[in-house]
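In this view, the complex is presented without one of its protein chains, the others remaining in place.
Naming follows writing order (A, B and C), and every chain is counted from residue 1.
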Amino acid sequence: MNAAYNAPLDAELFPEGLSRCSLKKFLIWLLPVSLVLLWGLYAAFKVLSTGLGVTGLDDYFGFGLWITFDLAVIALGAGAFFTGLLRYILNIDPLKNIINLAVIVGFICYSGAMLVLVLDIGQPLRAWFGYWHANVHSMLTEVIFCITCYCIVLVIEYIPLALEQRQLNRIPFLRILAHNLHVFMPLFAGIGAFLSTFHQGSLGGMYGVMFGRPYAFREGFFIWPWTFFLFVLSAVGSGPVFTVLVASLMEKITGRKLVSWEIKSIMGKIAGTMLCVYIFFKFLDTWWWIADSLPKAGMSFDQMFHGWVYGKWLMVMELFVCGLVPCVLLVKKSLRDRPALFYLAALLDCAGIVINRYVMTVQTLAMPVMPFDQWVVYTPNWVEWAASLLVVAYGAVTLSFSYRYLPVFPQEKELNRE
Amino acid sequence: MTTELKKFRIRWGMVIDVDKCTGCGACMVACQAENNVPPENTSNRRKSLNWLLVYELSNGKSFPGHDLAYLPRPCQQCGTYPCASVCPVIATDKNEEGGIVSQIYPRCIGCRYCMAACPYHARYFNWRDPVWPAGMEKNLSPDVSVRPRGVVEKCSFCHHRFMQAKDKARVEERDIFDLEDGEYVTACAESCPNGAIVFGDLNNPKHRAHDLAASPQAFRLLERLGTDPQVYYLSRREWVRAQGDNRLPDEGNRG
Amino acid sequence: MVEKKQRDAGFLTQAAPFFLGLAVALCLGWWAFPTLLFSEHPQPVAFTHKSHLEDAGQDCADCHFFREDGSFSGLPSLEQCAECHVSSIGDSKAEEDFVQNFVEPERPIPWRVHQKQPDNVFFSHAAHTAATCSPCHMEYDPDDGENKPDALCSQCHLSLEELDKLPPYKENRLTGYSKTTMKMQQCEACHANPEHYGTTNANNACYTCHK
Partner (left out) sequence: MGIDRRSFIKFAAGAGLGVTASPLPWKMIDDVAIWTQNWPWIPSNPKGESVWAATTSKYCPSACGLKVRMVNGQAVRAIGDADHPLGGGLSPLAAAEIQMLNSPARVKRPLRRIADGRLEPISWEEAEKILLDKLGAAGPQVACVSGDETGSSLGALSALLAGRGSNQLYVMPSDAQAAGRAWRLMGGKGQVGYDLEGSDFVLAVGANVLESWGTFIRNRRVFSSSRGEVPGASFVYAGPVQNQSAAVADQWIPLRPGSELVFLLGLCAVLAQQGRSVEAGDFLSFRDMLSGYDPQQVNALTEIPAQVLQSTAAALIRAERPLILAGSECGYGGGAATVMAGLALNLLLGGKTLRDVLLSGPVLPGEKARPDIQAGDLAAYMGKGASPQALLFYSANPAYALPSPKTVREFIQTTPFKAAFTSFLDETASLCDLVLPITFSLEGLDDLESPYGCAKPFYSVCRKLVDGPAEARPGLELILDLSAKLGKKLAPSAQDVIKAKAKALRANATALNQGKVFEGSVASLPGRFTLLPEIMRKAAESVKNAAPTLLAPLSRTALGTAQSGIPPFNAKLIRAGELEGNGMQALLNRTTAYSRGLQDGDLVRISAGQGEIVARVRIFEGIVPDALGLTMGLGHTALDAFSLGKGANVADLFTPAPEEGSGLTVWNRVGLTVVKV
C-alpha cells in the first residue's frame, strides 16, 4: 500500500488494510483521558505516600468504593474467560470475531483491579506475603492466587494479538512466537477458565463466609458458600454483554462497524441464558436467606435495610429491574433482536451485577450487627473516585491504542467496505 | 465455610459487669497508654483507634422510665473467630495457650478483610502513621511495638503482660500455665476503679472470672452468630442483657 | 570441521555480550550487593569480656542476670559498670576513655547489640534456659564440665568471652537489622519442631514471640 498524502503520520503502524483517524484527532481524544489519568495518579501518589487516611474509608467501611469497583470490573471482565472457554474449548467458532476484544477488556479489568488493590491494601510492599505466607483457609488467598495467575494468563493471551501489529509481525521471531502462542491458546483458555471460575467464586465466597455479618453470610456446599456459585454465575451472565457494550461504544466513538449484529446477538443469548440460571438461583438464595439464615441470626428481613441509602429499592432494582427484565429481553429472540431493547438489557444486566457487588460490599458493612450499634453511611471521597477513574482512563488508553494499531476486530474490514 | 472451635487448657477471659460501669473512660485511656495507641484529634470517630470502646446503651424509654448503661467492648477473642480465618497471610491467629486472638503487625498487609468480618468493630486500621505530640513519644510503653500506617490492630488482652507474667513464673520456677488469679490482668481491668472488669482464666476454678462467667446474669455479645466470645458481660437488668444479641420479636427475651 | 569451528567461534563471539552481562550481574548480586547492604559500626567502648572474666574473676551472671520481674538484664547499666569503674582502676587507655566519656558525664552507653530484635519481637530469656533445653540437648548443660558454660547462649549470641576485641556491628542499611541477628526462620528451627511441643512449652503460635 502506498502512503497516501492524506494518510495519518503513523499510518505505517495501522493494521493491514484499515483506515484510522488522523493522529491529531487521536491525540485530542487522548488529552482528556490523560488528564483523568493524571488526576488518578495524583490520588494514587497521595495514598501511597501518606496512607489510606486520605480516603473516605473508615473502620466501619474497610471495604468501599474500591472493592466494589474491583468486584464489578472483575465480574464484567469475565467476558474474557467465558468467551475464551466457549471459543477455544467448546469451539463456538463465530466468537473468534469478538474474542480479541474480550481478552483486551479482560486484561484491562484485571490489571486495573490489581492496580486498585495495590492502593487499597495498607502495606503494598508486603503484597507478596499473600503467596509466601498464604493462609489456605482464606477465600482471599484463593482470590490473590487466581487473580494474579489469571492476569498473567491474560497477558499471555494478549501478547499474540500485540505481536500481530503490522511492524512487529515483520520480525520473523515474533511472528513465529505469535503463531505458536496461538496454537497453545486453547490451553491458556482452559487454564484461564479454571482460574477465573475459582476466583470469581472465591470473591463471592469472601462475603459468604463472613458469619459475623448476617447480610452477607450464606451457608453452602462443602467449603463454598452459595455466594461462591452465585458470583460465578452472575459474572458469566454479565461479562459477555459487557464486552458487547464496549464494542458498541467503540463503534459509536470511531464511527465504524466493528462487530456484526449476529455476533452481538450470540453474546447476548449466552449472557441471557447464564443470567437466567443465575437469577433462578439468586431468588432461591434470597428466599433461603430470608426464611432461614436471617432468623437464625435473630434478625428480620426489614432490619437489613435502612432509609433511602440502604433501602429495599436496591434489592428490587437488583433482582427485578436489573435481573428478571434483562433475562427476558436477552433470552427471547424477538426482543433480543431489537437493538434498543438489546442494549437496554445489556445495560440493565451490568447495572444489576454492579448493584449486587455494591450491596454485598457496602450494605454488609453498613448494617449494624450489635443491637446497640447504628447504621452508618459511607461516602467515597475524591481520592477513591480519582483512583477508580484512573483505571477507567487506563482502560480507555489501552483500548484506544489496541484499536488503532492492532487487528482487534477480524470483521472490521468486511463490515466497513466503502 | 465455618471455623472450627479451638480448645485450650487456658481460656483467658473477661467478665465485664455492665451494672458497675459509669462510662468514665479510664479503661480506654489506660489501654491507649499501655498499648501505645496514638492520641488522635479527629472529629471522625470512625477513623480513630480504640482497642477498647465504651458504648452507651439506652433502654429506649421516655423520661422518667429511661435507663442507660455503659458497655466497654474490647476484642471478644472469639473461640470461633470470624476474623483470623479470613486473613490471607496468617497475620492473625488463635493458637497459643490462653486462646487470645493474635495480631501480628509486621505480617499484616492491611487488606482489612478481618475488619469486614468482625461484627464487633473490634478491629482498627492505621489510616495514618501514628503521631504523638512532640515529646510524648518518650512516654511510650516498652511492651508493645508501635504500629506503622497500613496495618490492622486490635485489643490483645494486653498479651505482653501474659508474657511477662510467664517470665516471672519461670524465674520463680512455677508452672507458667497455672498463674494465680490477678497475676496477669489487662490494663483496662487494672485501671477500673469500679472493678467492672474482671480478668482471668475462664477454665480455672481458682479464678474469679471462672465463676462470674457462669452467673445467670452473664451474657455474651452476638452469641447466636456462633462466635463463642471469651468476653462475658454481666447485668441484672433484663433490657441490657436483651441488647447483647439480636432477637426476633416473637422469640421472647432469651432466644 | 573448520566451518564448525568458525561457527563455534562465531557463536562465542555472538554470545559474549550475554555472558559478560551474566558475569557482571552475578558479581553485583553475589558480592557487591551483600557488601554494600551493610554498614559497619565499632562498639562505643573497647570492652573485653576476657579481662572481666579472667582478670577480674567475674561471672557471666554478674552482668547478665534475671531480674525479679522475670526480665533479663542483657546489658549492665552504667551504674553497674561504675560500681568498679568509678574512676580508672587499671592503666588501659580504653578504660580511661570509658570513664571519661561515659561514667563521668553519666551518659548511658549506646551499645550496639548484635542480637538486637525489632520492637515487635518479645524474646523471653527465661524460657530459653538450660532448664528447658538441657534435658534433651546435653551439650547445653552448664553443669557438664566438658562443655563450655555458654554453649546454650552461643546458639544465638556471638561467643565473645574469649575475645580481646569486640567484632564490629554490621547493620542493614535498609532495614536497620543487625547482620548477625536471628530471623524468624531461625526461631522456627526450634519453635516449629513438633518434638519440642510436648517436652518444652515452645510452640509456634504468633503470640509466643510477637508483641
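To be clear about the criterion, a contact is a pair of C-beta atoms (placed from the backbone, for glycine too) under 8 Å apart; a residue touches a chain by one contact, two chains touch by 3 or more.
Keep in mind it's a predicted model, so treat the numbers as computed, not measured.
Student: List the displayed chains that the omitted chain touches in the full complex.
Tutor: Computed over the complete complex, the missing chain touches A, B, C.
Student: By the contact definition given up top, give the residues of subunit B that touch the hidden chain.
Tutor: 17, 19-26, 28-30, 32-34, 36, 39-43, 45, 48-50, 54, 56, 58, 61-70, 105-106, 129-130, 132-148, 150, 187, 190-196
Student: Where does subunit C touch the missing chain, residue by residue?
Tutor: Spelled out for subunit C, the touching residues are 14-26, 28-30, 33-34, 37, 67, 69, 71, 73, 77, 108, 118-120, 172, 174-177.
Student: Can you list where subunit A touches the absent chain?
Tutor: Spelled out for subunit A, the touching residues are 123, 125-126, 128-129.
Simple rule for what comes next: only the chains that are shown with their structure count from here on.
Student: How would one label the connectivity among the chains shown: line, ring, star, complete, or other?
Tutor: Contact map by chain: line.
Student: Find the chain most remote from subunit C, comparing centres computed as mean CA coordinates.
Tutor: Chain A.
Student: Please find the two chains that have the most C-beta pairs touching each other.
Tutor: Per chain pair, the contact count peaks at A-B.
Student: Counting in whole Å, what is the centre-to-centre distance of subunit B and subunit C, each centre being its mean C-alpha position?
Tutor: 37
Student: How many angstrom lie between the CA centroids of subunit A and subunit B, rounded to a whole number?
Tutor: Here subunit A and subunit B have centroids separated by 40 Å.
Student: Per the centroid of Cα atoms for each chain, what is the distance between subunit A and subunit C, given in Å?
Tutor: Going by mean C-alpha positions, subunit A sits 51 Å from subunit C.
Student: Two or more other chains touching the same residue: where does that happen in subunit B?
Tutor: Only 90, 107 qualify.
Student: At which residue positions does subunit A touch at least two other chains?
Tutor: Expected reply: no residues.
Student: If we count contacts the way the header does, which residues on subunit B are in touch with subunit C in the complex?
Tutor: On the subunit B side, the touching residues are 90, 92-93, 95-97, 100, 102, 104-107, 143-146, 156, 159-160, 163-172, 176-177.
Student: Which stretch or stretches of subunit C touch subunit B in the complex?
Tutor: Result: residues 66, 68-71, 118-120, 122, 124-127, 129, 201, 203-208, 210-211 of subunit C touch subunit B.
Student: Can you list the subunit B residues touching subunit A in their complex?
Tutor: Touch residues, subunit B against subunit A: 1-3, 44, 46-47, 55, 57-58, 71, 82-83, 85-91, 107-113, 115-121, 123-129, 148-152, 221-222, 224-227, 242-249, 251, 255.
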